[in-house]
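All protein chains but one are shown at their positions in the complex.
Lettered A, B and C in written order, each chain numbered from 1.
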Amino acid sequence: MFTTGSKFFIGLSALGAVSFAVFMVLVNPSSIGATALFGFVPAVALAAWLALWSRDGEPDESSPAASAVPSPGMWPFMAAAGVALVLVGTITRPAVLILGVVVVVAAFVEWTVQSWSDRASADPAHNADLRGRIMQPLEFPVLATIGSAVVILSFSRIMLAVSKSAGAVLFIVFASLVLVGGVLFAVRPGLKRSLVAGVCAVGAVGLVAGGVGGASSGIRAELVEAKSEGHYTHRTCGPEKDKYGDKHALLGVSSRSAVIATVEFVEGTLVARVQGNPAETDRITIPRSNPSSIIFRNKTEGDFRLVARLGTAPVAEGVVEEVEQCTQLIPSGAEQLLTLTIPKPSLEPGAYVLEVAGIEGQSIEVIVP
Amino acid sequence: MTSARPRPTAVNRLGSMRRRVLPALALVALAGCASNAPQDTWDPAGPNAQMIDDLQRPVFAVAGIVGLIVAAAVGWAIFRFRDRGQAIPKQTHGKPVLEITLTIIPALILAVIGVFTVRTVFDLSKTDDTEMVINVTGQQWWWEYDYPVQEEFGITQPIITSGQLVIPVGTKVMLRQTSRDVIHSYWIPRLNGKRDAVPGRVHLNRIEADEPGIYAGQCTEFCGLSHANMRMEAVALSKEDFAAWVAQQLAPYESPADGLAKEGEAVFLNQCVRCHQVNGLERADGSPAIAAPDENVVSGAAPNLSKLMSRNTFAGAMFDLLTPACRRDVWEASPADFGSKYLAGVSEDCLNQTDLRGWLRNAPEMKPMYANPALLAGTGGKYRGMPYLALTESDIEKLVAYLVTLK
Amino acid sequence: MAELVQEHGAQHGSTGISNIKLGMWLFLGSECLLFGGLISTYMLYRGRVGEGPTPMQVFDIPFTSVSSFVLLMSSLTMVLAVSAAAKADDRSTVLWLTVTALLGATFVGGQVYEFTAFYNEGLGFSTSLFASSFYVLTGFHGVHVTVGIIMLFALVAMVRRNRIPGSKSETVEMIGLYWHFVDIVWIVIFTLIYLIPV
Partner (left out) sequence: MAIIERPSAPATVPAIPSASLGALKRPVTTQHGWRSWLFTVDHKKLGIMYGATALFFFVVGGLEAVLIRLQLALPDGRVLNADLYNQMFTMHATTMVFLFVMPMVSAFANYFIPLQVGARDVAFPRINAFGFWAFLFGGIFLNLAWFLGGAADGGWFMYAPNSGPVFSPSHGVDFWALGLQITGIASLTGAVNLIVTVLNMRAPGMSLMKMPVFTWMATVVQFLLLFAMPVITVALFLLMFQRNFGATFFDVAAGADPLLWQHLFWIFGHPEVYILILPSFGIISEVLPVFSRKPLFGYPFVVFSGAAIGFVGWGVWAHHMFASGLGPVSVAVFSVATMAIAVPTGVKVVNWTMTLWGGKLQFTVAMKFAIALIVLFTVGGLSGVTHAVAPSDTQQTDTYYIVAHFHYVLFGGAIFGIFSGMYYWWPKMFGKLLSERIGNWNFWLMAIGMNLTFGPMHILGLQGQPRRMYIWTEARAGEGFFNLAFWNLVASIGSIILAVGVLFFFINVLVTARRGAQAPLDPWDARSLEWMTSNPPKEHNFDSIPTVGHLDEFFHRKYAEDHQSGEIRKVQGAEEILAEMERNKDAHIHMPSPSYWPIVLALGLPVIAFGLIYSIPVAIVGGLIVVLGCFGWAIEPSTARDEDVDPPAAPSTEVVRHG
């Protein structure tokens, strides 16, 4: 029952499975080799199954000879287009190359099955049914996935390329078009099929074109700048306002926060309370090398920020830099969490302090034993 | 489960029940139990553990009685209603009144227990009358204790120690617990129930010891490879002895004059200071030698070894610094002379040379730790616990001579 | 849950609800707990931004409002699809299912855009607790919408080729339940994450 072709592929697949197992145990399961072997096994198994099922492509002897005229198909064209994409891809981008390979493979699979089923019997309807039986379980998911991926990707590329406000407008426009189209088609059931198909095709092409255009023009300048300059991740610890970092400071932290101490700036004075001791203090102890979270709460009119001055650290040979960590500028009535890890003990008093930026004479000593 | 010690006044009224049912049950239980188990949960030695004990004894008694009743009922049913050829019984589906009664009775018992439980929970969580604060930091696989400045106890600068927690008797001590790496749990059964030490949080745990002595404990939250070896001991000293201990800890560092110990100091400066701090130790150029441990160790710290020989244990209380005979002498000392024996520290004769040398020779072999360089990819090369240092025998000789001087 | 579709068509059992619909209801009950867990995680961590951006620095409320509205509209079109299926109007069913799927895809496209923008503004997956819990919560929702889109497209294919055994409207309704659920979850997420200031 096993055909020659299938035996070859089955053997190859078994060999692949064995080498995958050996490779995994002896070499390293996370290496690229293991991955490749892993992909190889099902691929060859699929080929084996195809060979087995199509009896190596020999026409079924029991059925009358296949129709002489093969059904018209677009797959030769698709294959050619795929090859073209591969060629373009080799000189431009790897993504295009991969797309081309996928198209070529898909076209060949479809083409093979199509021509095989054309020869299966003399009855075209039966042949078409046969083709559908094998291809539909593959086509459904592939088309659904590609369809949604195209919409999602094209759309997000367009949005990234245009300006922020234009993006939102575009979003509304696109969604409205879809909706309006739906309503239009629904209330006019008599519309010609070709017209509907045409409108949809124009929409799809437009979307893809937009996506390609968006992708090639790149993301908008504003975002590129935010990334390269670290707008929101870089914080200056002075009393002045950072243009980006201090915009929209946090108003509160979760009430269930696990904190080691609470520091409050009440009417111009800085006070601390440590976990387990309700009394106010101006000294808190933090165990060395221990990530410790402190809540800073601003109860004074105006925006203030808590700065932890954590001594100095060598940045290069002979150069030391002050180590400091800070919250954002916190508006009155708001709070923020500051998580510190201090690796070295504070040998002399005042080595580590918590201060409010721009306020003199108010500080809380941090003792690291 | 012996408790010969006189107990403070009964905390709750459930106690009265104890007098009637306990003797019988205690007799059964006593027969099967070890005597003097160091971590016995039924042998309280301080008011917190006592409060728990006063609650749990009646609960156990009630549970035992209920258990006996059920067992007796089942046993009787098995005996009485076995198939002796009797007719098929009437197909009754139950008696709701009986059902409801038998639902309400346990509910009532539980309600009573619940009331006392809630009261004890709140009594145990009281912290406002704390007299002394100690910060406790757990890490793989030992405990660090630091005593913040508390003038009333003569602590004028922070004391950092490990392995043995030293507390004055009759003093309400609050442990502020946290952790540097994973969750640990601090448990000295004879002083109080356990409380987890969670990284990023501070948990409060109040203990108080009635009498001088050593109270054993053990980390009870699974914390990795050497969880079983993460032990601790609480040492209770009389108030005078405690003052002496504080003075001893605060005494300035004395560099050994010369000889083997002096050479040992050099080895220490060369090898050990990378992780271990000895307060007051200075390098040859007069600069203070400060450990920078977070560069090598995941949890970021190694035990502070100042006054090492004033403790009785090392390596997370896994090994004794005392020989077995000397250890027994300290552990079994009467409350009256315990203080002086403990404060004497480790003399050269009493030093447990075998374990200490073994430890210096190859620590990971003595205690399972993630110190194998081959397995450190996940931690970026940082190890947990003490690594193998490849010290020569002569270095070990010198180091032991030096360590003995750290008193 | 497209696989549920086929199982036993539309028999009505002891409860009067068909098996597939009862099964879907139960599954959605379970999903509530899944999102409950993720939302709790987010609520616990939402203020913990560390050195990274805060929510209000990156959020683009007008945009997200629009995309939420689009998702809501897709619920409406889903209802139209169900009613078309109940009237055995295959053409309208297919049409409204497609529109629903397209609106859903638009929403997911918006989310992909949003994530990319946030990433560029410094909010990486491991930047802070807020970032991790935000991406996991909204990402899970996005995955649910995506699965829904694939289910809708599959349903379109199956309706067109008459592959649905048993009652078509029952099946469309079951997928509709899932779709409405995903929408409702989004309303909760949108309110908690975007609208309530931290």
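The rule is simple: contacts are C-beta pairs under 8 Å (C-beta built on N, C-alpha and C of every residue); 3 or more make two chains touch, one makes a residue touch a chain.
Keep in mind the model is a prediction, meaning the values are calculated, not measured.
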Contact partners of the omitted chain among those displayed are A, B, C
Touching the absent chain in the whole complex: find that residue among B:34, B:257 or B:390.
B:34
Listed residues B:172, B:194, B:357 or B:407, member touching the removed chain:
B:194
Can you tell me which of B:221, B:241, B:355 or B:395 touches the chain that was removed from the display?
B:221
Touching the missing chain, which residues of subunit A?
24-25, 29-32, 34-35, 38-39, 42, 49, 53, 129, 132-134, 136-138, 140-141, 145, 256-258, 291, 293, 337, 339, 341
What is the set of subunit B residues that contact the non-displayed chain in the whole complex?
1, 31-42, 49, 51-52, 55-56, 59-60, 63-64, 66-67, 70-71, 73-74, 77-78, 81-83, 86-96, 98-99, 102-103, 106-107, 110, 113-114, 117-118, 120-122, 124-125, 140, 181-183, 185, 187, 189, 192-196, 198-201, 203-204, 216, 218-229, 231, 298, 368, 370, 375-379, 384
Footprint left on subunit C by the chain that the document does not show:
2-9, 11, 13-15, 17, 19, 22-23, 26-27, 29-34, 36-38, 41, 44-45, 48, 50, 88, 90, 125-126, 128-129, 131-133, 136, 140, 150, 154, 158, 162-168
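Keep this in mind: only the chains that are shown with their structure count from here on.
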Classify the chain contact graph as line, ring, star, complete or other.
line
Rounded to the nearest Å, the gap separating the Cα centres of subunit B and subunit C is 52
What whole-Å value do you get for the distance between subunit A and subunit C if each is reduced to the mean of its CA atoms?
18
Take the average of all CA coordinates in subunit A, do the same for subunit B, and state the distance between these two points in whole angstrom.
48
Two-or-more-chain contact residues of subunit A, please, as numbers and ranges.
none
Which residues does subunit C have that touch at least 2 chains other than itself?
none
Residues of subunit C that touch subunit A when the two form their complex
43-58, 60, 62-63, 66-67, 70, 73, 77, 80, 91-92, 95-96, 98-99, 101-103, 105-106, 108-110, 112-113, 116-117, 120-123, 127, 146, 149-150, 153-154, 157, 161, 197-198
In their shared complex, subunit C is touched by residues of subunit A numbered 136, 140-141, 143-145, 147-148, 151-156, 159-160, 164, 167-168, 171-172, 174-175, 178-179, 181-182, 185-186, 189, 219, 223-224, 226-227, 230-233, 235, 244, 247-254, 256-257, 328, 336-337, 339
In the complex with subunit B, residue positions of subunit A that touch it:
258, 260, 274-278, 285, 287-293, 341, 343-345, 347, 367, 369
